[in-house]
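Contents: one structure, followed by commentary.
A single protein chain has been removed from this complex, and every other one stays in its place.
Letters A and B mark the chains in the order given here, with residues in each chain numbered from 1 onward.
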Amino acid sequence: MSAPDPDPLHHPEVQEAGIIGYTAGFLATLVLLGVALLMTELHVMPPGPLLGSISGLAIIALLCQTFLSFGLDITRHNIWKSVSLVLTVPLFILTIGLTVWMFQQLDALTMIPGSNIMPGMTMQPTMLQ
Amino acid sequence: MTLGTIGADEKVVLWQYGEVAHDMISTKTLGFWLYMLSDALVFAGLFAAYGVLDHSMNAANGPTEAQIVHPIAAFWQTLAVLTSVFAYSVATVAVKHGYRQLVVLCVLAAILLGMVFLGLEFSDFADLYAHGATPQVSGFLSAYFILIATHGLHMAFGILWLLVMAIQVSRLGLTAPVVAQLLNLRLFWQFQAAIWVCVYVFVYLKGVI
Partner (left out) sequence: MFVHLQGPYSFLFGRLTLASIPYDNAIIQFAFGFAAIAAILVVAPVLYYRKIPYLFREWLTTVDHKKIGVMYIILGLVMMFRGFFDGLMIRTQQVMADGPHSAGHLEAAHGYLPPAHFDQIYSSHGTIMIIFAATPILTGLGNIIVPLQIGARDMAFPTLNAISLWLTTVGAALVMASLFIGDFSTAGWVGLIPLTELDFSPSSGVDYWMWAIQISSVGTTLNAINVIATIVAMRAPGMRWTRLPIFTWTTLSTSIIGLTAFPILGVALALLGADRYLGTHFYTAGLGGNLMLYTNLFWIWGHPEVYFLVLPAFGIISEVIPAFSEKPLFGYVTMVAATFAIAGISWVVWLHHFFTMGAGPLVNSFFSVATMVVGIPTGVKVFNWLFTLYRGRLTFATPMLWAVGALFLLLIGGLTGMMLAIPAVNYTVHNSVFVIAHFHCMVLLIVYAAFAAVSFWWPKVFGFKLDETTGKLFFWSFSIGTILLFTAMFGLGFMGETRRLDYLYNTQWFPALVIEEIGVGFYSLSVLIFFAMLFVSIRDRVKNAASADPWGTSRTLEWLTHSPVPFYNFAVTPHVNSRDELSWRYLNNLAATAPEHFEEIHMPNNTPVPLIIGALAFGFGFGLTWRIWWMTGFSLLGIIAVVIYRSFARDKGYHLSAEVMTQLEREPPLGVIAESQYLSKHPLTGAGAH
(Lines give C-alpha, C1' and ligand atoms only; values in the text may rest on other atoms or scores of the structure.)
Protein backbone atom coordinates (compact mmCIF):
# COMPACT_ATOMS: atom_id res chain seq x y z
CA MET A 1 0.00 0.00 0.00
CA SER A 2 2.71 2.48 0.85
CA ALA A 3 4.92 0.99 -1.83
CA PRO A 4 4.96 3.34 -4.85
CA ASP A 5 2.42 2.31 -7.42
CA PRO A 6 4.10 0.58 -10.31
CA ASP A 7 3.13 1.83 -13.76
CA PRO A 8 -0.62 1.13 -13.97
CA LEU A 9 -0.30 0.41 -17.68
CA HIS A 10 1.75 -2.67 -16.80
CA HIS A 11 -1.08 -4.09 -14.76
CA PRO A 12 -2.12 -7.50 -16.11
CA GLU A 13 -5.73 -6.40 -16.53
CA VAL A 14 -4.58 -3.58 -18.81
CA GLN A 15 -2.11 -5.79 -20.64
CA GLU A 16 -4.72 -8.43 -21.46
CA ALA A 17 -6.43 -6.05 -23.91
CA GLY A 18 -6.21 -7.38 -27.47
CA ILE A 19 -7.78 -6.11 -30.64
CA ILE A 20 -8.15 -9.56 -32.23
CA GLY A 21 -10.29 -11.01 -29.47
CA TYR A 22 -12.41 -7.87 -29.31
CA THR A 23 -13.04 -7.87 -33.04
CA ALA A 24 -13.87 -11.58 -32.97
CA GLY A 25 -16.30 -11.11 -30.10
CA PHE A 26 -17.96 -8.13 -31.78
CA LEU A 27 -18.39 -9.88 -35.13
CA ALA A 28 -19.47 -13.20 -33.62
CA THR A 29 -22.20 -11.54 -31.53
CA LEU A 30 -23.42 -9.55 -34.48
CA VAL A 31 -23.53 -12.60 -36.78
CA LEU A 32 -25.25 -14.79 -34.17
CA LEU A 33 -27.94 -12.21 -33.53
CA GLY A 34 -28.32 -11.66 -37.26
CA VAL A 35 -28.86 -15.40 -37.78
CA ALA A 36 -31.39 -15.43 -34.94
CA LEU A 37 -33.21 -12.52 -36.56
CA LEU A 38 -33.30 -14.26 -39.94
CA MET A 39 -34.52 -17.53 -38.45
CA THR A 40 -37.29 -15.71 -36.63
CA GLU A 41 -38.38 -13.54 -39.52
CA LEU A 42 -38.43 -16.44 -41.97
CA HIS A 43 -40.11 -18.78 -39.43
CA VAL A 44 -37.78 -21.60 -40.41
CA MET A 45 -39.26 -23.97 -37.79
CA PRO A 46 -42.26 -24.30 -35.49
CA PRO A 47 -42.40 -21.88 -32.52
CA GLY A 48 -41.14 -24.32 -29.84
CA PRO A 49 -37.94 -25.43 -31.57
CA LEU A 50 -37.41 -21.90 -32.88
CA LEU A 51 -37.47 -20.47 -29.37
CA GLY A 52 -35.04 -23.19 -28.30
CA SER A 53 -32.72 -22.42 -31.20
CA ILE A 54 -32.61 -18.67 -30.73
CA SER A 55 -32.12 -19.17 -26.98
CA GLY A 56 -29.13 -21.36 -27.87
CA LEU A 57 -27.80 -18.64 -30.17
CA ALA A 58 -28.26 -16.09 -27.38
CA ILE A 59 -26.29 -18.25 -24.99
CA ILE A 60 -23.47 -18.64 -27.52
CA ALA A 61 -23.52 -14.88 -28.08
CA LEU A 62 -23.28 -14.30 -24.32
CA LEU A 63 -20.36 -16.74 -24.11
CA CYS A 64 -18.64 -14.86 -26.96
CA GLN A 65 -19.19 -11.61 -25.07
CA THR A 66 -17.79 -13.06 -21.88
CA PHE A 67 -14.73 -14.85 -23.22
CA LEU A 68 -13.83 -13.02 -26.44
CA SER A 69 -15.00 -9.46 -25.88
CA PHE A 70 -14.53 -9.28 -22.14
CA GLY A 71 -11.66 -11.76 -22.02
CA LEU A 72 -12.63 -13.55 -18.82
CA ASP A 73 -10.23 -16.35 -17.93
CA ILE A 74 -8.89 -18.15 -14.90
CA THR A 75 -5.56 -16.35 -14.55
CA ARG A 76 -4.68 -15.16 -11.07
CA HIS A 77 -6.22 -11.71 -11.37
CA ASN A 78 -9.43 -13.01 -12.96
CA ILE A 79 -10.02 -16.20 -11.01
CA TRP A 80 -12.37 -14.66 -8.45
CA LYS A 81 -14.40 -13.05 -11.16
CA SER A 82 -14.81 -16.41 -12.85
CA VAL A 83 -15.67 -18.15 -9.59
CA SER A 84 -18.26 -15.54 -8.64
CA LEU A 85 -19.78 -15.66 -12.12
CA VAL A 86 -20.08 -19.44 -11.98
CA LEU A 87 -21.77 -19.13 -8.59
CA THR A 88 -24.18 -16.42 -9.77
CA VAL A 89 -25.35 -17.87 -13.08
CA PRO A 90 -27.40 -20.61 -11.35
CA LEU A 91 -29.16 -17.93 -9.30
CA PHE A 92 -30.04 -16.12 -12.50
CA ILE A 93 -31.51 -19.31 -13.95
CA LEU A 94 -33.29 -20.31 -10.72
CA THR A 95 -34.88 -16.89 -10.26
CA ILE A 96 -36.35 -16.76 -13.74
CA GLY A 97 -36.87 -20.50 -14.29
CA LEU A 98 -38.62 -21.35 -11.02
CA THR A 99 -40.75 -18.21 -11.23
CA VAL A 100 -41.93 -18.94 -14.74
CA TRP A 101 -42.49 -22.60 -13.89
CA MET A 102 -44.59 -21.92 -10.80
CA PHE A 103 -46.73 -19.36 -12.57
CA GLN A 104 -47.28 -21.69 -15.52
CA GLN A 105 -48.52 -24.33 -13.10
CA LEU A 106 -50.67 -21.79 -11.31
CA ASP A 107 -52.19 -20.53 -14.56
CA ALA A 108 -52.97 -24.08 -15.62
CA LEU A 109 -54.62 -24.92 -12.30
CA THR A 110 -56.68 -21.77 -12.30
CA MET A 111 -57.59 -22.51 -15.93
CA ILE A 112 -56.37 -19.23 -17.29
CA PRO A 113 -56.85 -19.42 -21.05
CA GLY A 114 -53.75 -19.80 -23.14
CA SER A 115 -51.80 -21.84 -20.60
CA ASN A 116 -52.11 -25.27 -22.18
CA ILE A 117 -49.36 -27.08 -20.37
CA MET A 118 -51.59 -30.06 -19.61
CA PRO A 119 -51.48 -32.42 -22.56
CA GLY A 120 -54.83 -33.21 -24.14
CA MET A 121 -56.54 -30.38 -22.37
CA THR A 122 -58.18 -27.95 -24.71
CA MET A 123 -59.19 -24.57 -23.43
CA GLN A 124 -62.30 -22.81 -24.48
CA PRO A 125 -62.49 -19.04 -24.14
CA THR A 126 -64.13 -18.25 -20.85
CA MET A 127 -65.63 -15.19 -19.31
CA LEU A 128 -62.18 -14.29 -18.12
CA GLN A 129 -61.14 -13.36 -21.61
CA MET B 1 10.04 -10.42 9.87
CA THR B 2 9.91 -11.60 13.45
CA LEU B 3 10.62 -15.29 13.85
CA GLY B 4 9.67 -17.68 16.60
CA THR B 5 10.88 -21.15 17.42
CA ILE B 6 8.66 -24.17 17.93
CA GLY B 7 9.67 -27.66 18.99
CA ALA B 8 13.41 -28.28 18.81
CA ASP B 9 14.51 -25.60 16.39
CA GLU B 10 11.86 -25.14 13.73
CA LYS B 11 11.62 -21.49 12.73
CA VAL B 12 8.23 -19.93 12.04
CA VAL B 13 7.30 -16.42 10.89
CA LEU B 14 5.17 -14.50 13.38
CA TRP B 15 5.15 -10.93 12.07
CA GLN B 16 5.50 -9.93 8.44
CA TYR B 17 7.40 -6.73 7.61
CA GLY B 18 7.09 -4.67 4.50
CA GLU B 19 3.66 -3.60 3.40
CA VAL B 20 1.80 -6.63 2.18
CA ALA B 21 1.28 -5.94 -1.52
CA HIS B 22 -2.46 -5.63 -2.06
CA ASP B 23 -3.11 -4.99 -5.73
CA MET B 24 -5.51 -2.04 -5.51
CA ILE B 25 -6.45 -2.06 -9.20
CA SER B 26 -7.47 -5.72 -9.03
CA THR B 27 -9.30 -5.18 -5.75
CA LYS B 28 -11.29 -2.36 -7.32
CA THR B 29 -12.14 -4.30 -10.46
CA LEU B 30 -13.19 -7.26 -8.30
CA GLY B 31 -15.42 -5.01 -6.21
CA PHE B 32 -17.00 -3.54 -9.29
CA TRP B 33 -17.41 -6.99 -10.84
CA LEU B 34 -19.35 -8.03 -7.74
CA TYR B 35 -21.49 -4.93 -8.10
CA MET B 36 -22.26 -5.86 -11.70
CA LEU B 37 -23.29 -9.36 -10.60
CA SER B 38 -25.77 -7.79 -8.24
CA ASP B 39 -26.96 -5.56 -11.07
CA ALA B 40 -27.38 -8.68 -13.19
CA LEU B 41 -29.72 -10.01 -10.52
CA VAL B 42 -31.79 -6.83 -10.89
CA PHE B 43 -32.28 -7.81 -14.51
CA ALA B 44 -33.02 -11.38 -13.44
CA GLY B 45 -35.87 -10.00 -11.35
CA LEU B 46 -37.10 -7.86 -14.23
CA PHE B 47 -36.93 -10.76 -16.69
CA ALA B 48 -38.80 -12.95 -14.21
CA ALA B 49 -41.50 -10.26 -13.97
CA TYR B 50 -41.59 -10.03 -17.75
CA GLY B 51 -41.82 -13.82 -18.02
CA VAL B 52 -44.88 -13.82 -15.76
CA LEU B 53 -46.63 -10.81 -17.28
CA ASP B 54 -45.89 -11.83 -20.88
CA HIS B 55 -49.20 -13.63 -21.24
CA SER B 56 -52.32 -12.81 -23.23
CA MET B 57 -54.22 -12.43 -19.94
CA ASN B 58 -51.86 -9.69 -18.83
CA ALA B 59 -52.26 -7.73 -22.05
CA ALA B 60 -55.76 -6.96 -20.74
CA ASN B 61 -57.25 -6.38 -24.22
CA GLY B 62 -54.43 -3.95 -24.96
CA PRO B 63 -51.72 -4.57 -27.54
CA THR B 64 -49.88 -7.88 -27.28
CA GLU B 65 -46.19 -8.58 -27.60
CA ALA B 66 -46.35 -9.36 -31.31
CA GLN B 67 -48.07 -6.06 -32.00
CA ILE B 68 -45.49 -3.79 -30.41
CA VAL B 69 -42.05 -5.28 -31.10
CA HIS B 70 -40.18 -4.69 -34.35
CA PRO B 71 -37.11 -6.95 -34.44
CA ILE B 72 -35.73 -5.54 -37.66
CA ALA B 73 -35.88 -1.95 -36.42
CA ALA B 74 -34.43 -3.07 -33.11
CA PHE B 75 -31.52 -4.69 -34.94
CA TRP B 76 -30.21 -1.17 -35.61
CA GLN B 77 -30.15 -0.67 -31.85
CA THR B 78 -28.26 -3.95 -31.53
CA LEU B 79 -25.76 -2.69 -34.06
CA ALA B 80 -25.39 0.64 -32.24
CA VAL B 81 -24.81 -0.83 -28.80
CA LEU B 82 -22.41 -3.52 -30.01
CA THR B 83 -20.39 -1.01 -32.03
CA SER B 84 -20.29 1.38 -29.09
CA VAL B 85 -18.93 -1.38 -26.86
CA PHE B 86 -16.43 -2.30 -29.56
CA ALA B 87 -15.28 1.32 -29.78
CA TYR B 88 -14.69 1.32 -26.04
CA SER B 89 -12.80 -1.98 -26.34
CA VAL B 90 -10.47 -0.28 -28.82
CA ALA B 91 -10.01 2.45 -26.21
CA THR B 92 -8.73 -0.12 -23.72
CA VAL B 93 -6.24 -1.37 -26.32
CA ALA B 94 -5.11 2.23 -26.67
CA VAL B 95 -4.75 2.43 -22.87
CA LYS B 96 -2.45 -0.58 -23.01
CA HIS B 97 -0.15 1.27 -25.39
CA GLY B 98 -0.53 4.59 -23.57
CA TYR B 99 -2.08 6.49 -26.51
CA ARG B 100 -4.03 9.09 -24.57
CA GLN B 101 -5.46 10.91 -27.58
CA LEU B 102 -6.75 7.68 -29.10
CA VAL B 103 -8.35 6.71 -25.78
CA VAL B 104 -10.29 9.97 -25.71
CA LEU B 105 -11.25 9.61 -29.37
CA CYS B 106 -12.58 6.06 -28.90
CA VAL B 107 -14.46 7.08 -25.77
CA LEU B 108 -16.10 9.90 -27.69
CA ALA B 109 -17.05 7.46 -30.45
CA ALA B 110 -18.57 5.16 -27.83
CA ILE B 111 -20.57 8.09 -26.45
CA LEU B 112 -21.85 8.98 -29.90
CA LEU B 113 -22.95 5.42 -30.68
CA GLY B 114 -24.53 5.09 -27.25
CA MET B 115 -26.54 8.22 -27.98
CA VAL B 116 -27.62 6.76 -31.31
CA PHE B 117 -28.88 3.73 -29.40
CA LEU B 118 -30.81 5.89 -26.97
CA GLY B 119 -32.20 8.00 -29.81
CA LEU B 120 -33.54 4.90 -31.56
CA GLU B 121 -35.04 3.66 -28.31
CA PHE B 122 -36.63 7.04 -27.66
CA SER B 123 -38.23 7.15 -31.11
CA ASP B 124 -39.50 3.59 -30.58
CA PHE B 125 -41.11 4.62 -27.28
CA ALA B 126 -42.51 7.81 -28.84
CA ASP B 127 -44.07 5.71 -31.58
CA LEU B 128 -45.71 3.40 -29.02
CA TYR B 129 -46.99 6.37 -27.05
CA ALA B 130 -48.41 7.88 -30.24
CA HIS B 131 -50.36 4.67 -30.76
CA GLY B 132 -51.67 4.78 -27.23
CA ALA B 133 -49.52 1.87 -26.04
CA THR B 134 -48.31 3.36 -22.74
CA PRO B 135 -47.08 1.56 -19.61
CA GLN B 136 -50.37 2.44 -17.90
CA VAL B 137 -52.43 0.37 -20.36
CA SER B 138 -51.76 -3.14 -19.10
CA GLY B 139 -49.56 -5.29 -16.90
CA PHE B 140 -47.78 -6.58 -19.97
CA LEU B 141 -46.92 -3.12 -21.27
CA SER B 142 -45.75 -2.09 -17.79
CA ALA B 143 -43.30 -4.99 -17.75
CA TYR B 144 -42.18 -4.28 -21.31
CA PHE B 145 -41.52 -0.58 -20.75
CA ILE B 146 -39.84 -0.93 -17.37
CA LEU B 147 -37.53 -3.70 -18.57
CA ILE B 148 -36.40 -1.77 -21.67
CA ALA B 149 -36.26 1.56 -19.83
CA THR B 150 -34.10 0.10 -17.05
CA HIS B 151 -31.58 -0.97 -19.68
CA GLY B 152 -31.90 2.47 -21.30
CA LEU B 153 -31.27 4.14 -17.96
CA HIS B 154 -28.12 2.07 -17.58
CA MET B 155 -27.03 3.20 -21.04
CA ALA B 156 -27.65 6.85 -20.13
CA PHE B 157 -25.69 6.47 -16.94
CA GLY B 158 -22.88 4.78 -18.90
CA ILE B 159 -22.75 7.74 -21.31
CA LEU B 160 -22.37 10.11 -18.36
CA TRP B 161 -19.57 7.95 -17.00
CA LEU B 162 -17.87 7.82 -20.41
CA LEU B 163 -18.00 11.61 -20.53
CA VAL B 164 -16.42 11.86 -17.07
CA MET B 165 -13.69 9.42 -18.10
CA ALA B 166 -12.96 11.34 -21.31
CA ILE B 167 -12.34 14.43 -19.18
CA GLN B 168 -10.31 12.50 -16.60
CA VAL B 169 -8.07 10.89 -19.21
CA SER B 170 -7.32 14.20 -20.87
CA ARG B 171 -6.89 16.13 -17.61
CA LEU B 172 -5.40 13.65 -15.15
CA GLY B 173 -3.70 11.26 -17.58
CA LEU B 174 -3.51 7.49 -17.25
CA THR B 175 -2.88 7.34 -13.50
CA ALA B 176 -3.65 4.22 -11.46
CA PRO B 177 -7.08 5.41 -10.22
CA VAL B 178 -8.07 6.51 -13.73
CA VAL B 179 -6.96 3.18 -15.18
CA ALA B 180 -8.94 1.30 -12.51
CA GLN B 181 -12.02 3.36 -13.44
CA LEU B 182 -11.46 2.73 -17.13
CA LEU B 183 -11.34 -1.01 -16.45
CA ASN B 184 -14.54 -0.83 -14.40
CA LEU B 185 -16.28 1.18 -17.08
CA ARG B 186 -15.28 -1.44 -19.61
CA LEU B 187 -17.11 -4.06 -17.57
CA PHE B 188 -20.12 -1.78 -17.18
CA TRP B 189 -20.30 -1.05 -20.89
CA GLN B 190 -19.77 -4.68 -21.88
CA PHE B 191 -22.52 -5.65 -19.46
CA GLN B 192 -25.00 -3.39 -21.26
CA ALA B 193 -24.27 -5.26 -24.50
CA ALA B 194 -24.79 -8.62 -22.75
CA ILE B 195 -28.12 -7.49 -21.31
CA TRP B 196 -29.15 -6.17 -24.70
CA VAL B 197 -28.48 -9.62 -26.21
CA CYS B 198 -30.96 -11.05 -23.69
CA VAL B 199 -33.47 -8.27 -24.30
CA TYR B 200 -33.20 -8.58 -28.06
CA VAL B 201 -33.66 -12.34 -28.14
CA PHE B 202 -36.15 -12.82 -25.29
CA VAL B 203 -38.27 -9.72 -25.89
CA TYR B 204 -37.96 -8.66 -29.51
CA LEU B 205 -37.37 -11.98 -31.28
CA LYS B 206 -39.50 -14.12 -28.97
CA GLY B 207 -42.28 -11.56 -29.40
CA VAL B 208 -42.80 -12.36 -33.06
CA ILE B 209 -42.37 -16.14 -32.92
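FYI, a contact is a pair of C-beta atoms (placed from the backbone, for glycine too) under 8 Å apart; a residue touches a chain by one contact, two chains touch by 3 or more.
Just so you know, these numbers come straight off a predicted model, no measurement behind them.
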In the full complex, displayed partners of the excluded chain: A, B
Where the missing chain touches chain B, by residue: 1-2, 4, 6-7, 12-20, 22-23, 26-28, 30-31, 34-35, 37-39, 41-42, 44-46, 48-49, 52-53, 57-60, 62, 135-140, 142-143, 145-146, 160, 164, 168, 172, 175, 177, 181
Contact footprint on chain A, counting only the chain that is left out: 1-2, 80, 84, 87-88, 90-91, 94-95, 98-99, 101-103, 105-106, 108-110
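Here is the rule we use: only the chains that are shown with their structure count from here on.
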Separation of mean Cα positions, chain B and chain A [Å, integer]: 14
Chain B contact footprint on chain A (complex, rising order): 1-3, 5, 8-9, 11, 13-15, 17-19, 22-23, 25-26, 29-30, 33-34, 36-37, 40-41, 43, 47, 50-51, 54-55, 57-58, 61-62, 65-66, 69-70, 77, 80-81, 84-85, 88, 91-92, 95-96, 99-100, 103, 107, 112-115, 128-129
Chain B to chain A touching residues, read off their complex: 19-26, 29-30, 33-34, 37, 40-41, 44-45, 47-48, 51-52, 55-57, 71-72, 75, 78-79, 82-83, 85-86, 89-90, 92-93, 95-96, 98, 174-176, 178-180, 183, 186-187, 190, 193-194, 197-198, 200-202, 205-206, 208-209
